[in-house]
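One structure, as C-alpha cells, below. Some questions next.
Missing here: one protein chain of the complex. Every other protein chain is in place.
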Amino acid sequence: MKIAVLSGKGGTGKTLVSVNLAVTAVDAAYVDCDVEEPNGHLFLKPQELETTQVMVPVPEVNETLCNGCRVCVDFCKFNALAFIKNKPVLFPEVCHSCGGCVKLCPQKAMTEKAKEVGYAEKGLSGSIRFYGGTMKTGETSGVPILRELFQMTKEEEELSIFDCPPGSACMVMESIKDADYCILVAEPTIFGSHNLSLVHELVKVFKKPFGVVLNKCTEVENPSETFCLEHDITILGKIPFDYKLGALNSEGLIVAEELPEYRDLFTRLLGRIKDEVTLCGNC
Amino acid sequence: MRQLLILSGKGGTGKTTIASAFIKLVKAKAFADCDVDAPNLHLIMNQLGEPKRSDYYGLPKAAIDENSCIGCGSCFENCRFEAIVAKGGKYEVDHFACEGCSVCEALCQVKAISMVPAIAGELMLYKDAESIFSTAQLKMGSGTSGMLVTSVKNQIKDAAYPDTELAIIDGSPGIGCPVIASMSGVDMVLIVAEPSVSGISDMERIVKTARQFGVKMAVCVNKYDTNLANTKKIEEYCRKEKLLFAGVVPFDTTAGKAINAGLSVIDVKCPAQEAVLELFDATMKLFRAI
Partner (left out) sequence: MKIAIPVNDDRVTVCVSFGRTALFMLLDTLTGAKEYLDNSAVASQGGAGIKAAQILVDHEIKVLLTPRCGENAAAVLKAADIELYKTSGDSVEENLRAFKAGELPKLNDIHPGFHNHGGK
C-alpha cells in the first residue's frame, strides 16, 4: 500500500504526519521525497545507511569525429550547446539529459558521460525502512533522485509512506504518481486552505483517492475545514494545535513515541486511513 | 530599482506574513509573489480590481497525430522522460511528463509528431495609482516554473512606475529552479528561519544555495520563542558564517487571526507587530548599507 502525504503549502505538517504514521504502523517504509530540503532523517535518524550516487547523462564531444555540422547545437531546445571555433561546447547545468544531440549526430561524435546531481540512501530506523535522498545545492531539479528512490522502494510490499515536497509542481506529481491513496495535510489559515485547493485539484486530475488531515486545529473557525465541508472531502482526522507537540517536534522528536495521547491519535488515524484505502480499493 | 527577496528554505516559516508587512511599511511601489506554484500574497494584499492577465507559455510539448502514427514505437523507446505511452497499438504523449526536448519529433519516420505551444500558467499584474503587484499561477503539474518566475520579475521591470526605488519579492520554499530564478538580480535576500531542527537544516541549505549564486543575505528567526535554544543556535550559526542577523519575531496567535481576516500582522496591535516593526527597521538598515 503506497500512501503519499502532500499539502500544497509548506510547513503544514507533512513530515509530522508521515513519520508518526510510519512508526505507529511499525512494519512500514518511510520515503522522503523532498530531496531539496529533506527532514525525515532528522526524526527517524536512520542507521546502516547505504548511499547511491545519482547520476544523469550529459553529452561529451569527440573532437576528432566532429565535423562542425552544428546539428546538435541547432537541435538543443535548452540552449545547452554553443558553437565556438567550429566545435560544440556544452553547458551541463542547463542540459536536460534528453539524449537528442547524441542520437542525432550524423558523425556519431557525441557520447554521454555521467554528472552527479545528488544521492539516494536507504537505512533502518528500528523496524522502519528509511529511504531518502538529497539534491546537490545549485542543481535545478531533484526528479532524477526521486526516480532512483522509487526504484529502491519497488520491493516494499507493506505500507510505504511518501513524504512529499511542498507545492504541486513536477516534484510533487512525480511523488504521487504511483500512490494508492493521498493524504492532504492542511493548516487552519487562509494560505493553507488556498493551497489545499491547489493540491485538491492535483489529486483529482491524477484520479487518486484522498482524504484530509487537519493540523494545528484550535476552536477558532478553520478555513481548511470549511473547504473540506464545502467540497464533501473526507476528513480523516484532526491534530490539535499544541505547544507540547510543537516543542517536541522542533527538537526532532517523534511525538507518537513521546506522548501517549499522540500514540493513540496516530493509531486511530492509521486505522481510519487503512479503512479508507480498503473502501476505495473496492470502488 | 533595487530588489529585496524573502526566502526560507523550509515551507511555512512566515515568508508571506513578513513580506506583506514589509510591503505595507515601506509603501512599496512594486512587489511580487514568486511562489508561482502556490502563490499566497494576493490573499492579503487586498487588491481592488481585476489584474491584467496573460497566458504563460512554457516550452512547446509534443503531440502525436494518431492518424499518422504507425505504432513503430521509436518515440517510446527514445523518450527519457517516460512521456510517451502506448495506447491501442499506437502512442500518445503524457502532457505532464513531456519536457519539450523534441527528440520524438526528430526521430519520427512518418512526421506524426509536432511540438505545440503549451499554456503552462497565467501571469497577473495588478496596478493602481500607487503601485504594481506582479504574480502568477503555474498550471498544476507543469514544469518550467523557473521561467515563469523570471516572467513575474520581468513584469515588475516592465510595468514599474519610473520612481520605484524598491521592489519586495515574496519567494518560494525549497532550493531548486524557481528559487534560483527568483534570486537573479536581487540586491539582498532575507531568509526567514524557524527554530526547529527541520528549520535549521533547511536554512543551512538555502544559505549554501544563495552563496553559490553570490547573493547577499540576512537571516531572521520567526516564532523564535517556540524554541529558545534553537534560536540561539541560529544566531551562533550566523555569527560563525558571518551572516547578517536581522532580528526575531515571536510566535503570536493574534498575528495568525489577523492573516485569516485578510489583514497584515502590522495592522493589529500585538507582540508580533512590534517585533516585525523592529525587524523591518533592522532589515532596511542592512539593505541600505549594501
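As written, the chains take the letters A and B, and residue 1 is the first residue of each chain.
We adopt the following convention: contacts are C-beta pairs under 8 Å (C-beta built on N, C-alpha and C of every residue); 3 or more make two chains touch, one makes a residue touch a chain.
Here the structure is a predicted model, which means the values were calculated and not measured.
Asks: Given the contact definition stated above, which residue among A:27, A:63, A:93 or A:275 touches the chain not shown here?
Replies: A:93
Asks: Which one, B:84, B:104 or B:147, makes contact with the chain that was left out?
Replies: Of the candidates B:84, B:104 or B:147, B:147 is in touch with the missing chain.
Asks: Who touches the missing chain here, A:6, A:21, A:66 or A:80?
Replies: Only one listed residue reaches the unshown chain, and that is A:80.
Asks: Considering the entire assembly, which residues of chain A contact the chain that has been omitted?
Replies: Residues in contact with the chain left out: 73, 76-80, 82-85, 89, 91, 93-94, 140.
As a working rule, only the chains that are shown with their structure count from here on.
Asks: Averaging only over C-alpha atoms, locate the centres of chain A and chain B and give their separation in whole Å.
Replies: Centre separation, chain A to chain B: 18 Å.
Asks: In the complex formed with chain A, which residues of chain B make contact?
Replies: Within the complex, chain B touches chain A at residues 8-13, 16, 37-38, 40, 43-44, 59, 78, 80-81, 96, 99-103, 106-107, 138, 140-143, 145-146, 172-177, 180, 194-199, 201-202, 205-206, 208-209, 212-213, 226-227, 230, 253, 256-257, 259-260, 262.
Asks: Provide the residue numbers of chain A that touch chain B in the complex, in ascending order.
Replies: Chain A residues touching chain B: 8-12, 15, 36-39, 42, 75, 77-78, 96-100, 103-104, 135, 137-142, 165-171, 173, 187-191, 194-195, 198, 201-202, 205, 218, 220, 223, 243, 246-247, 249-252.
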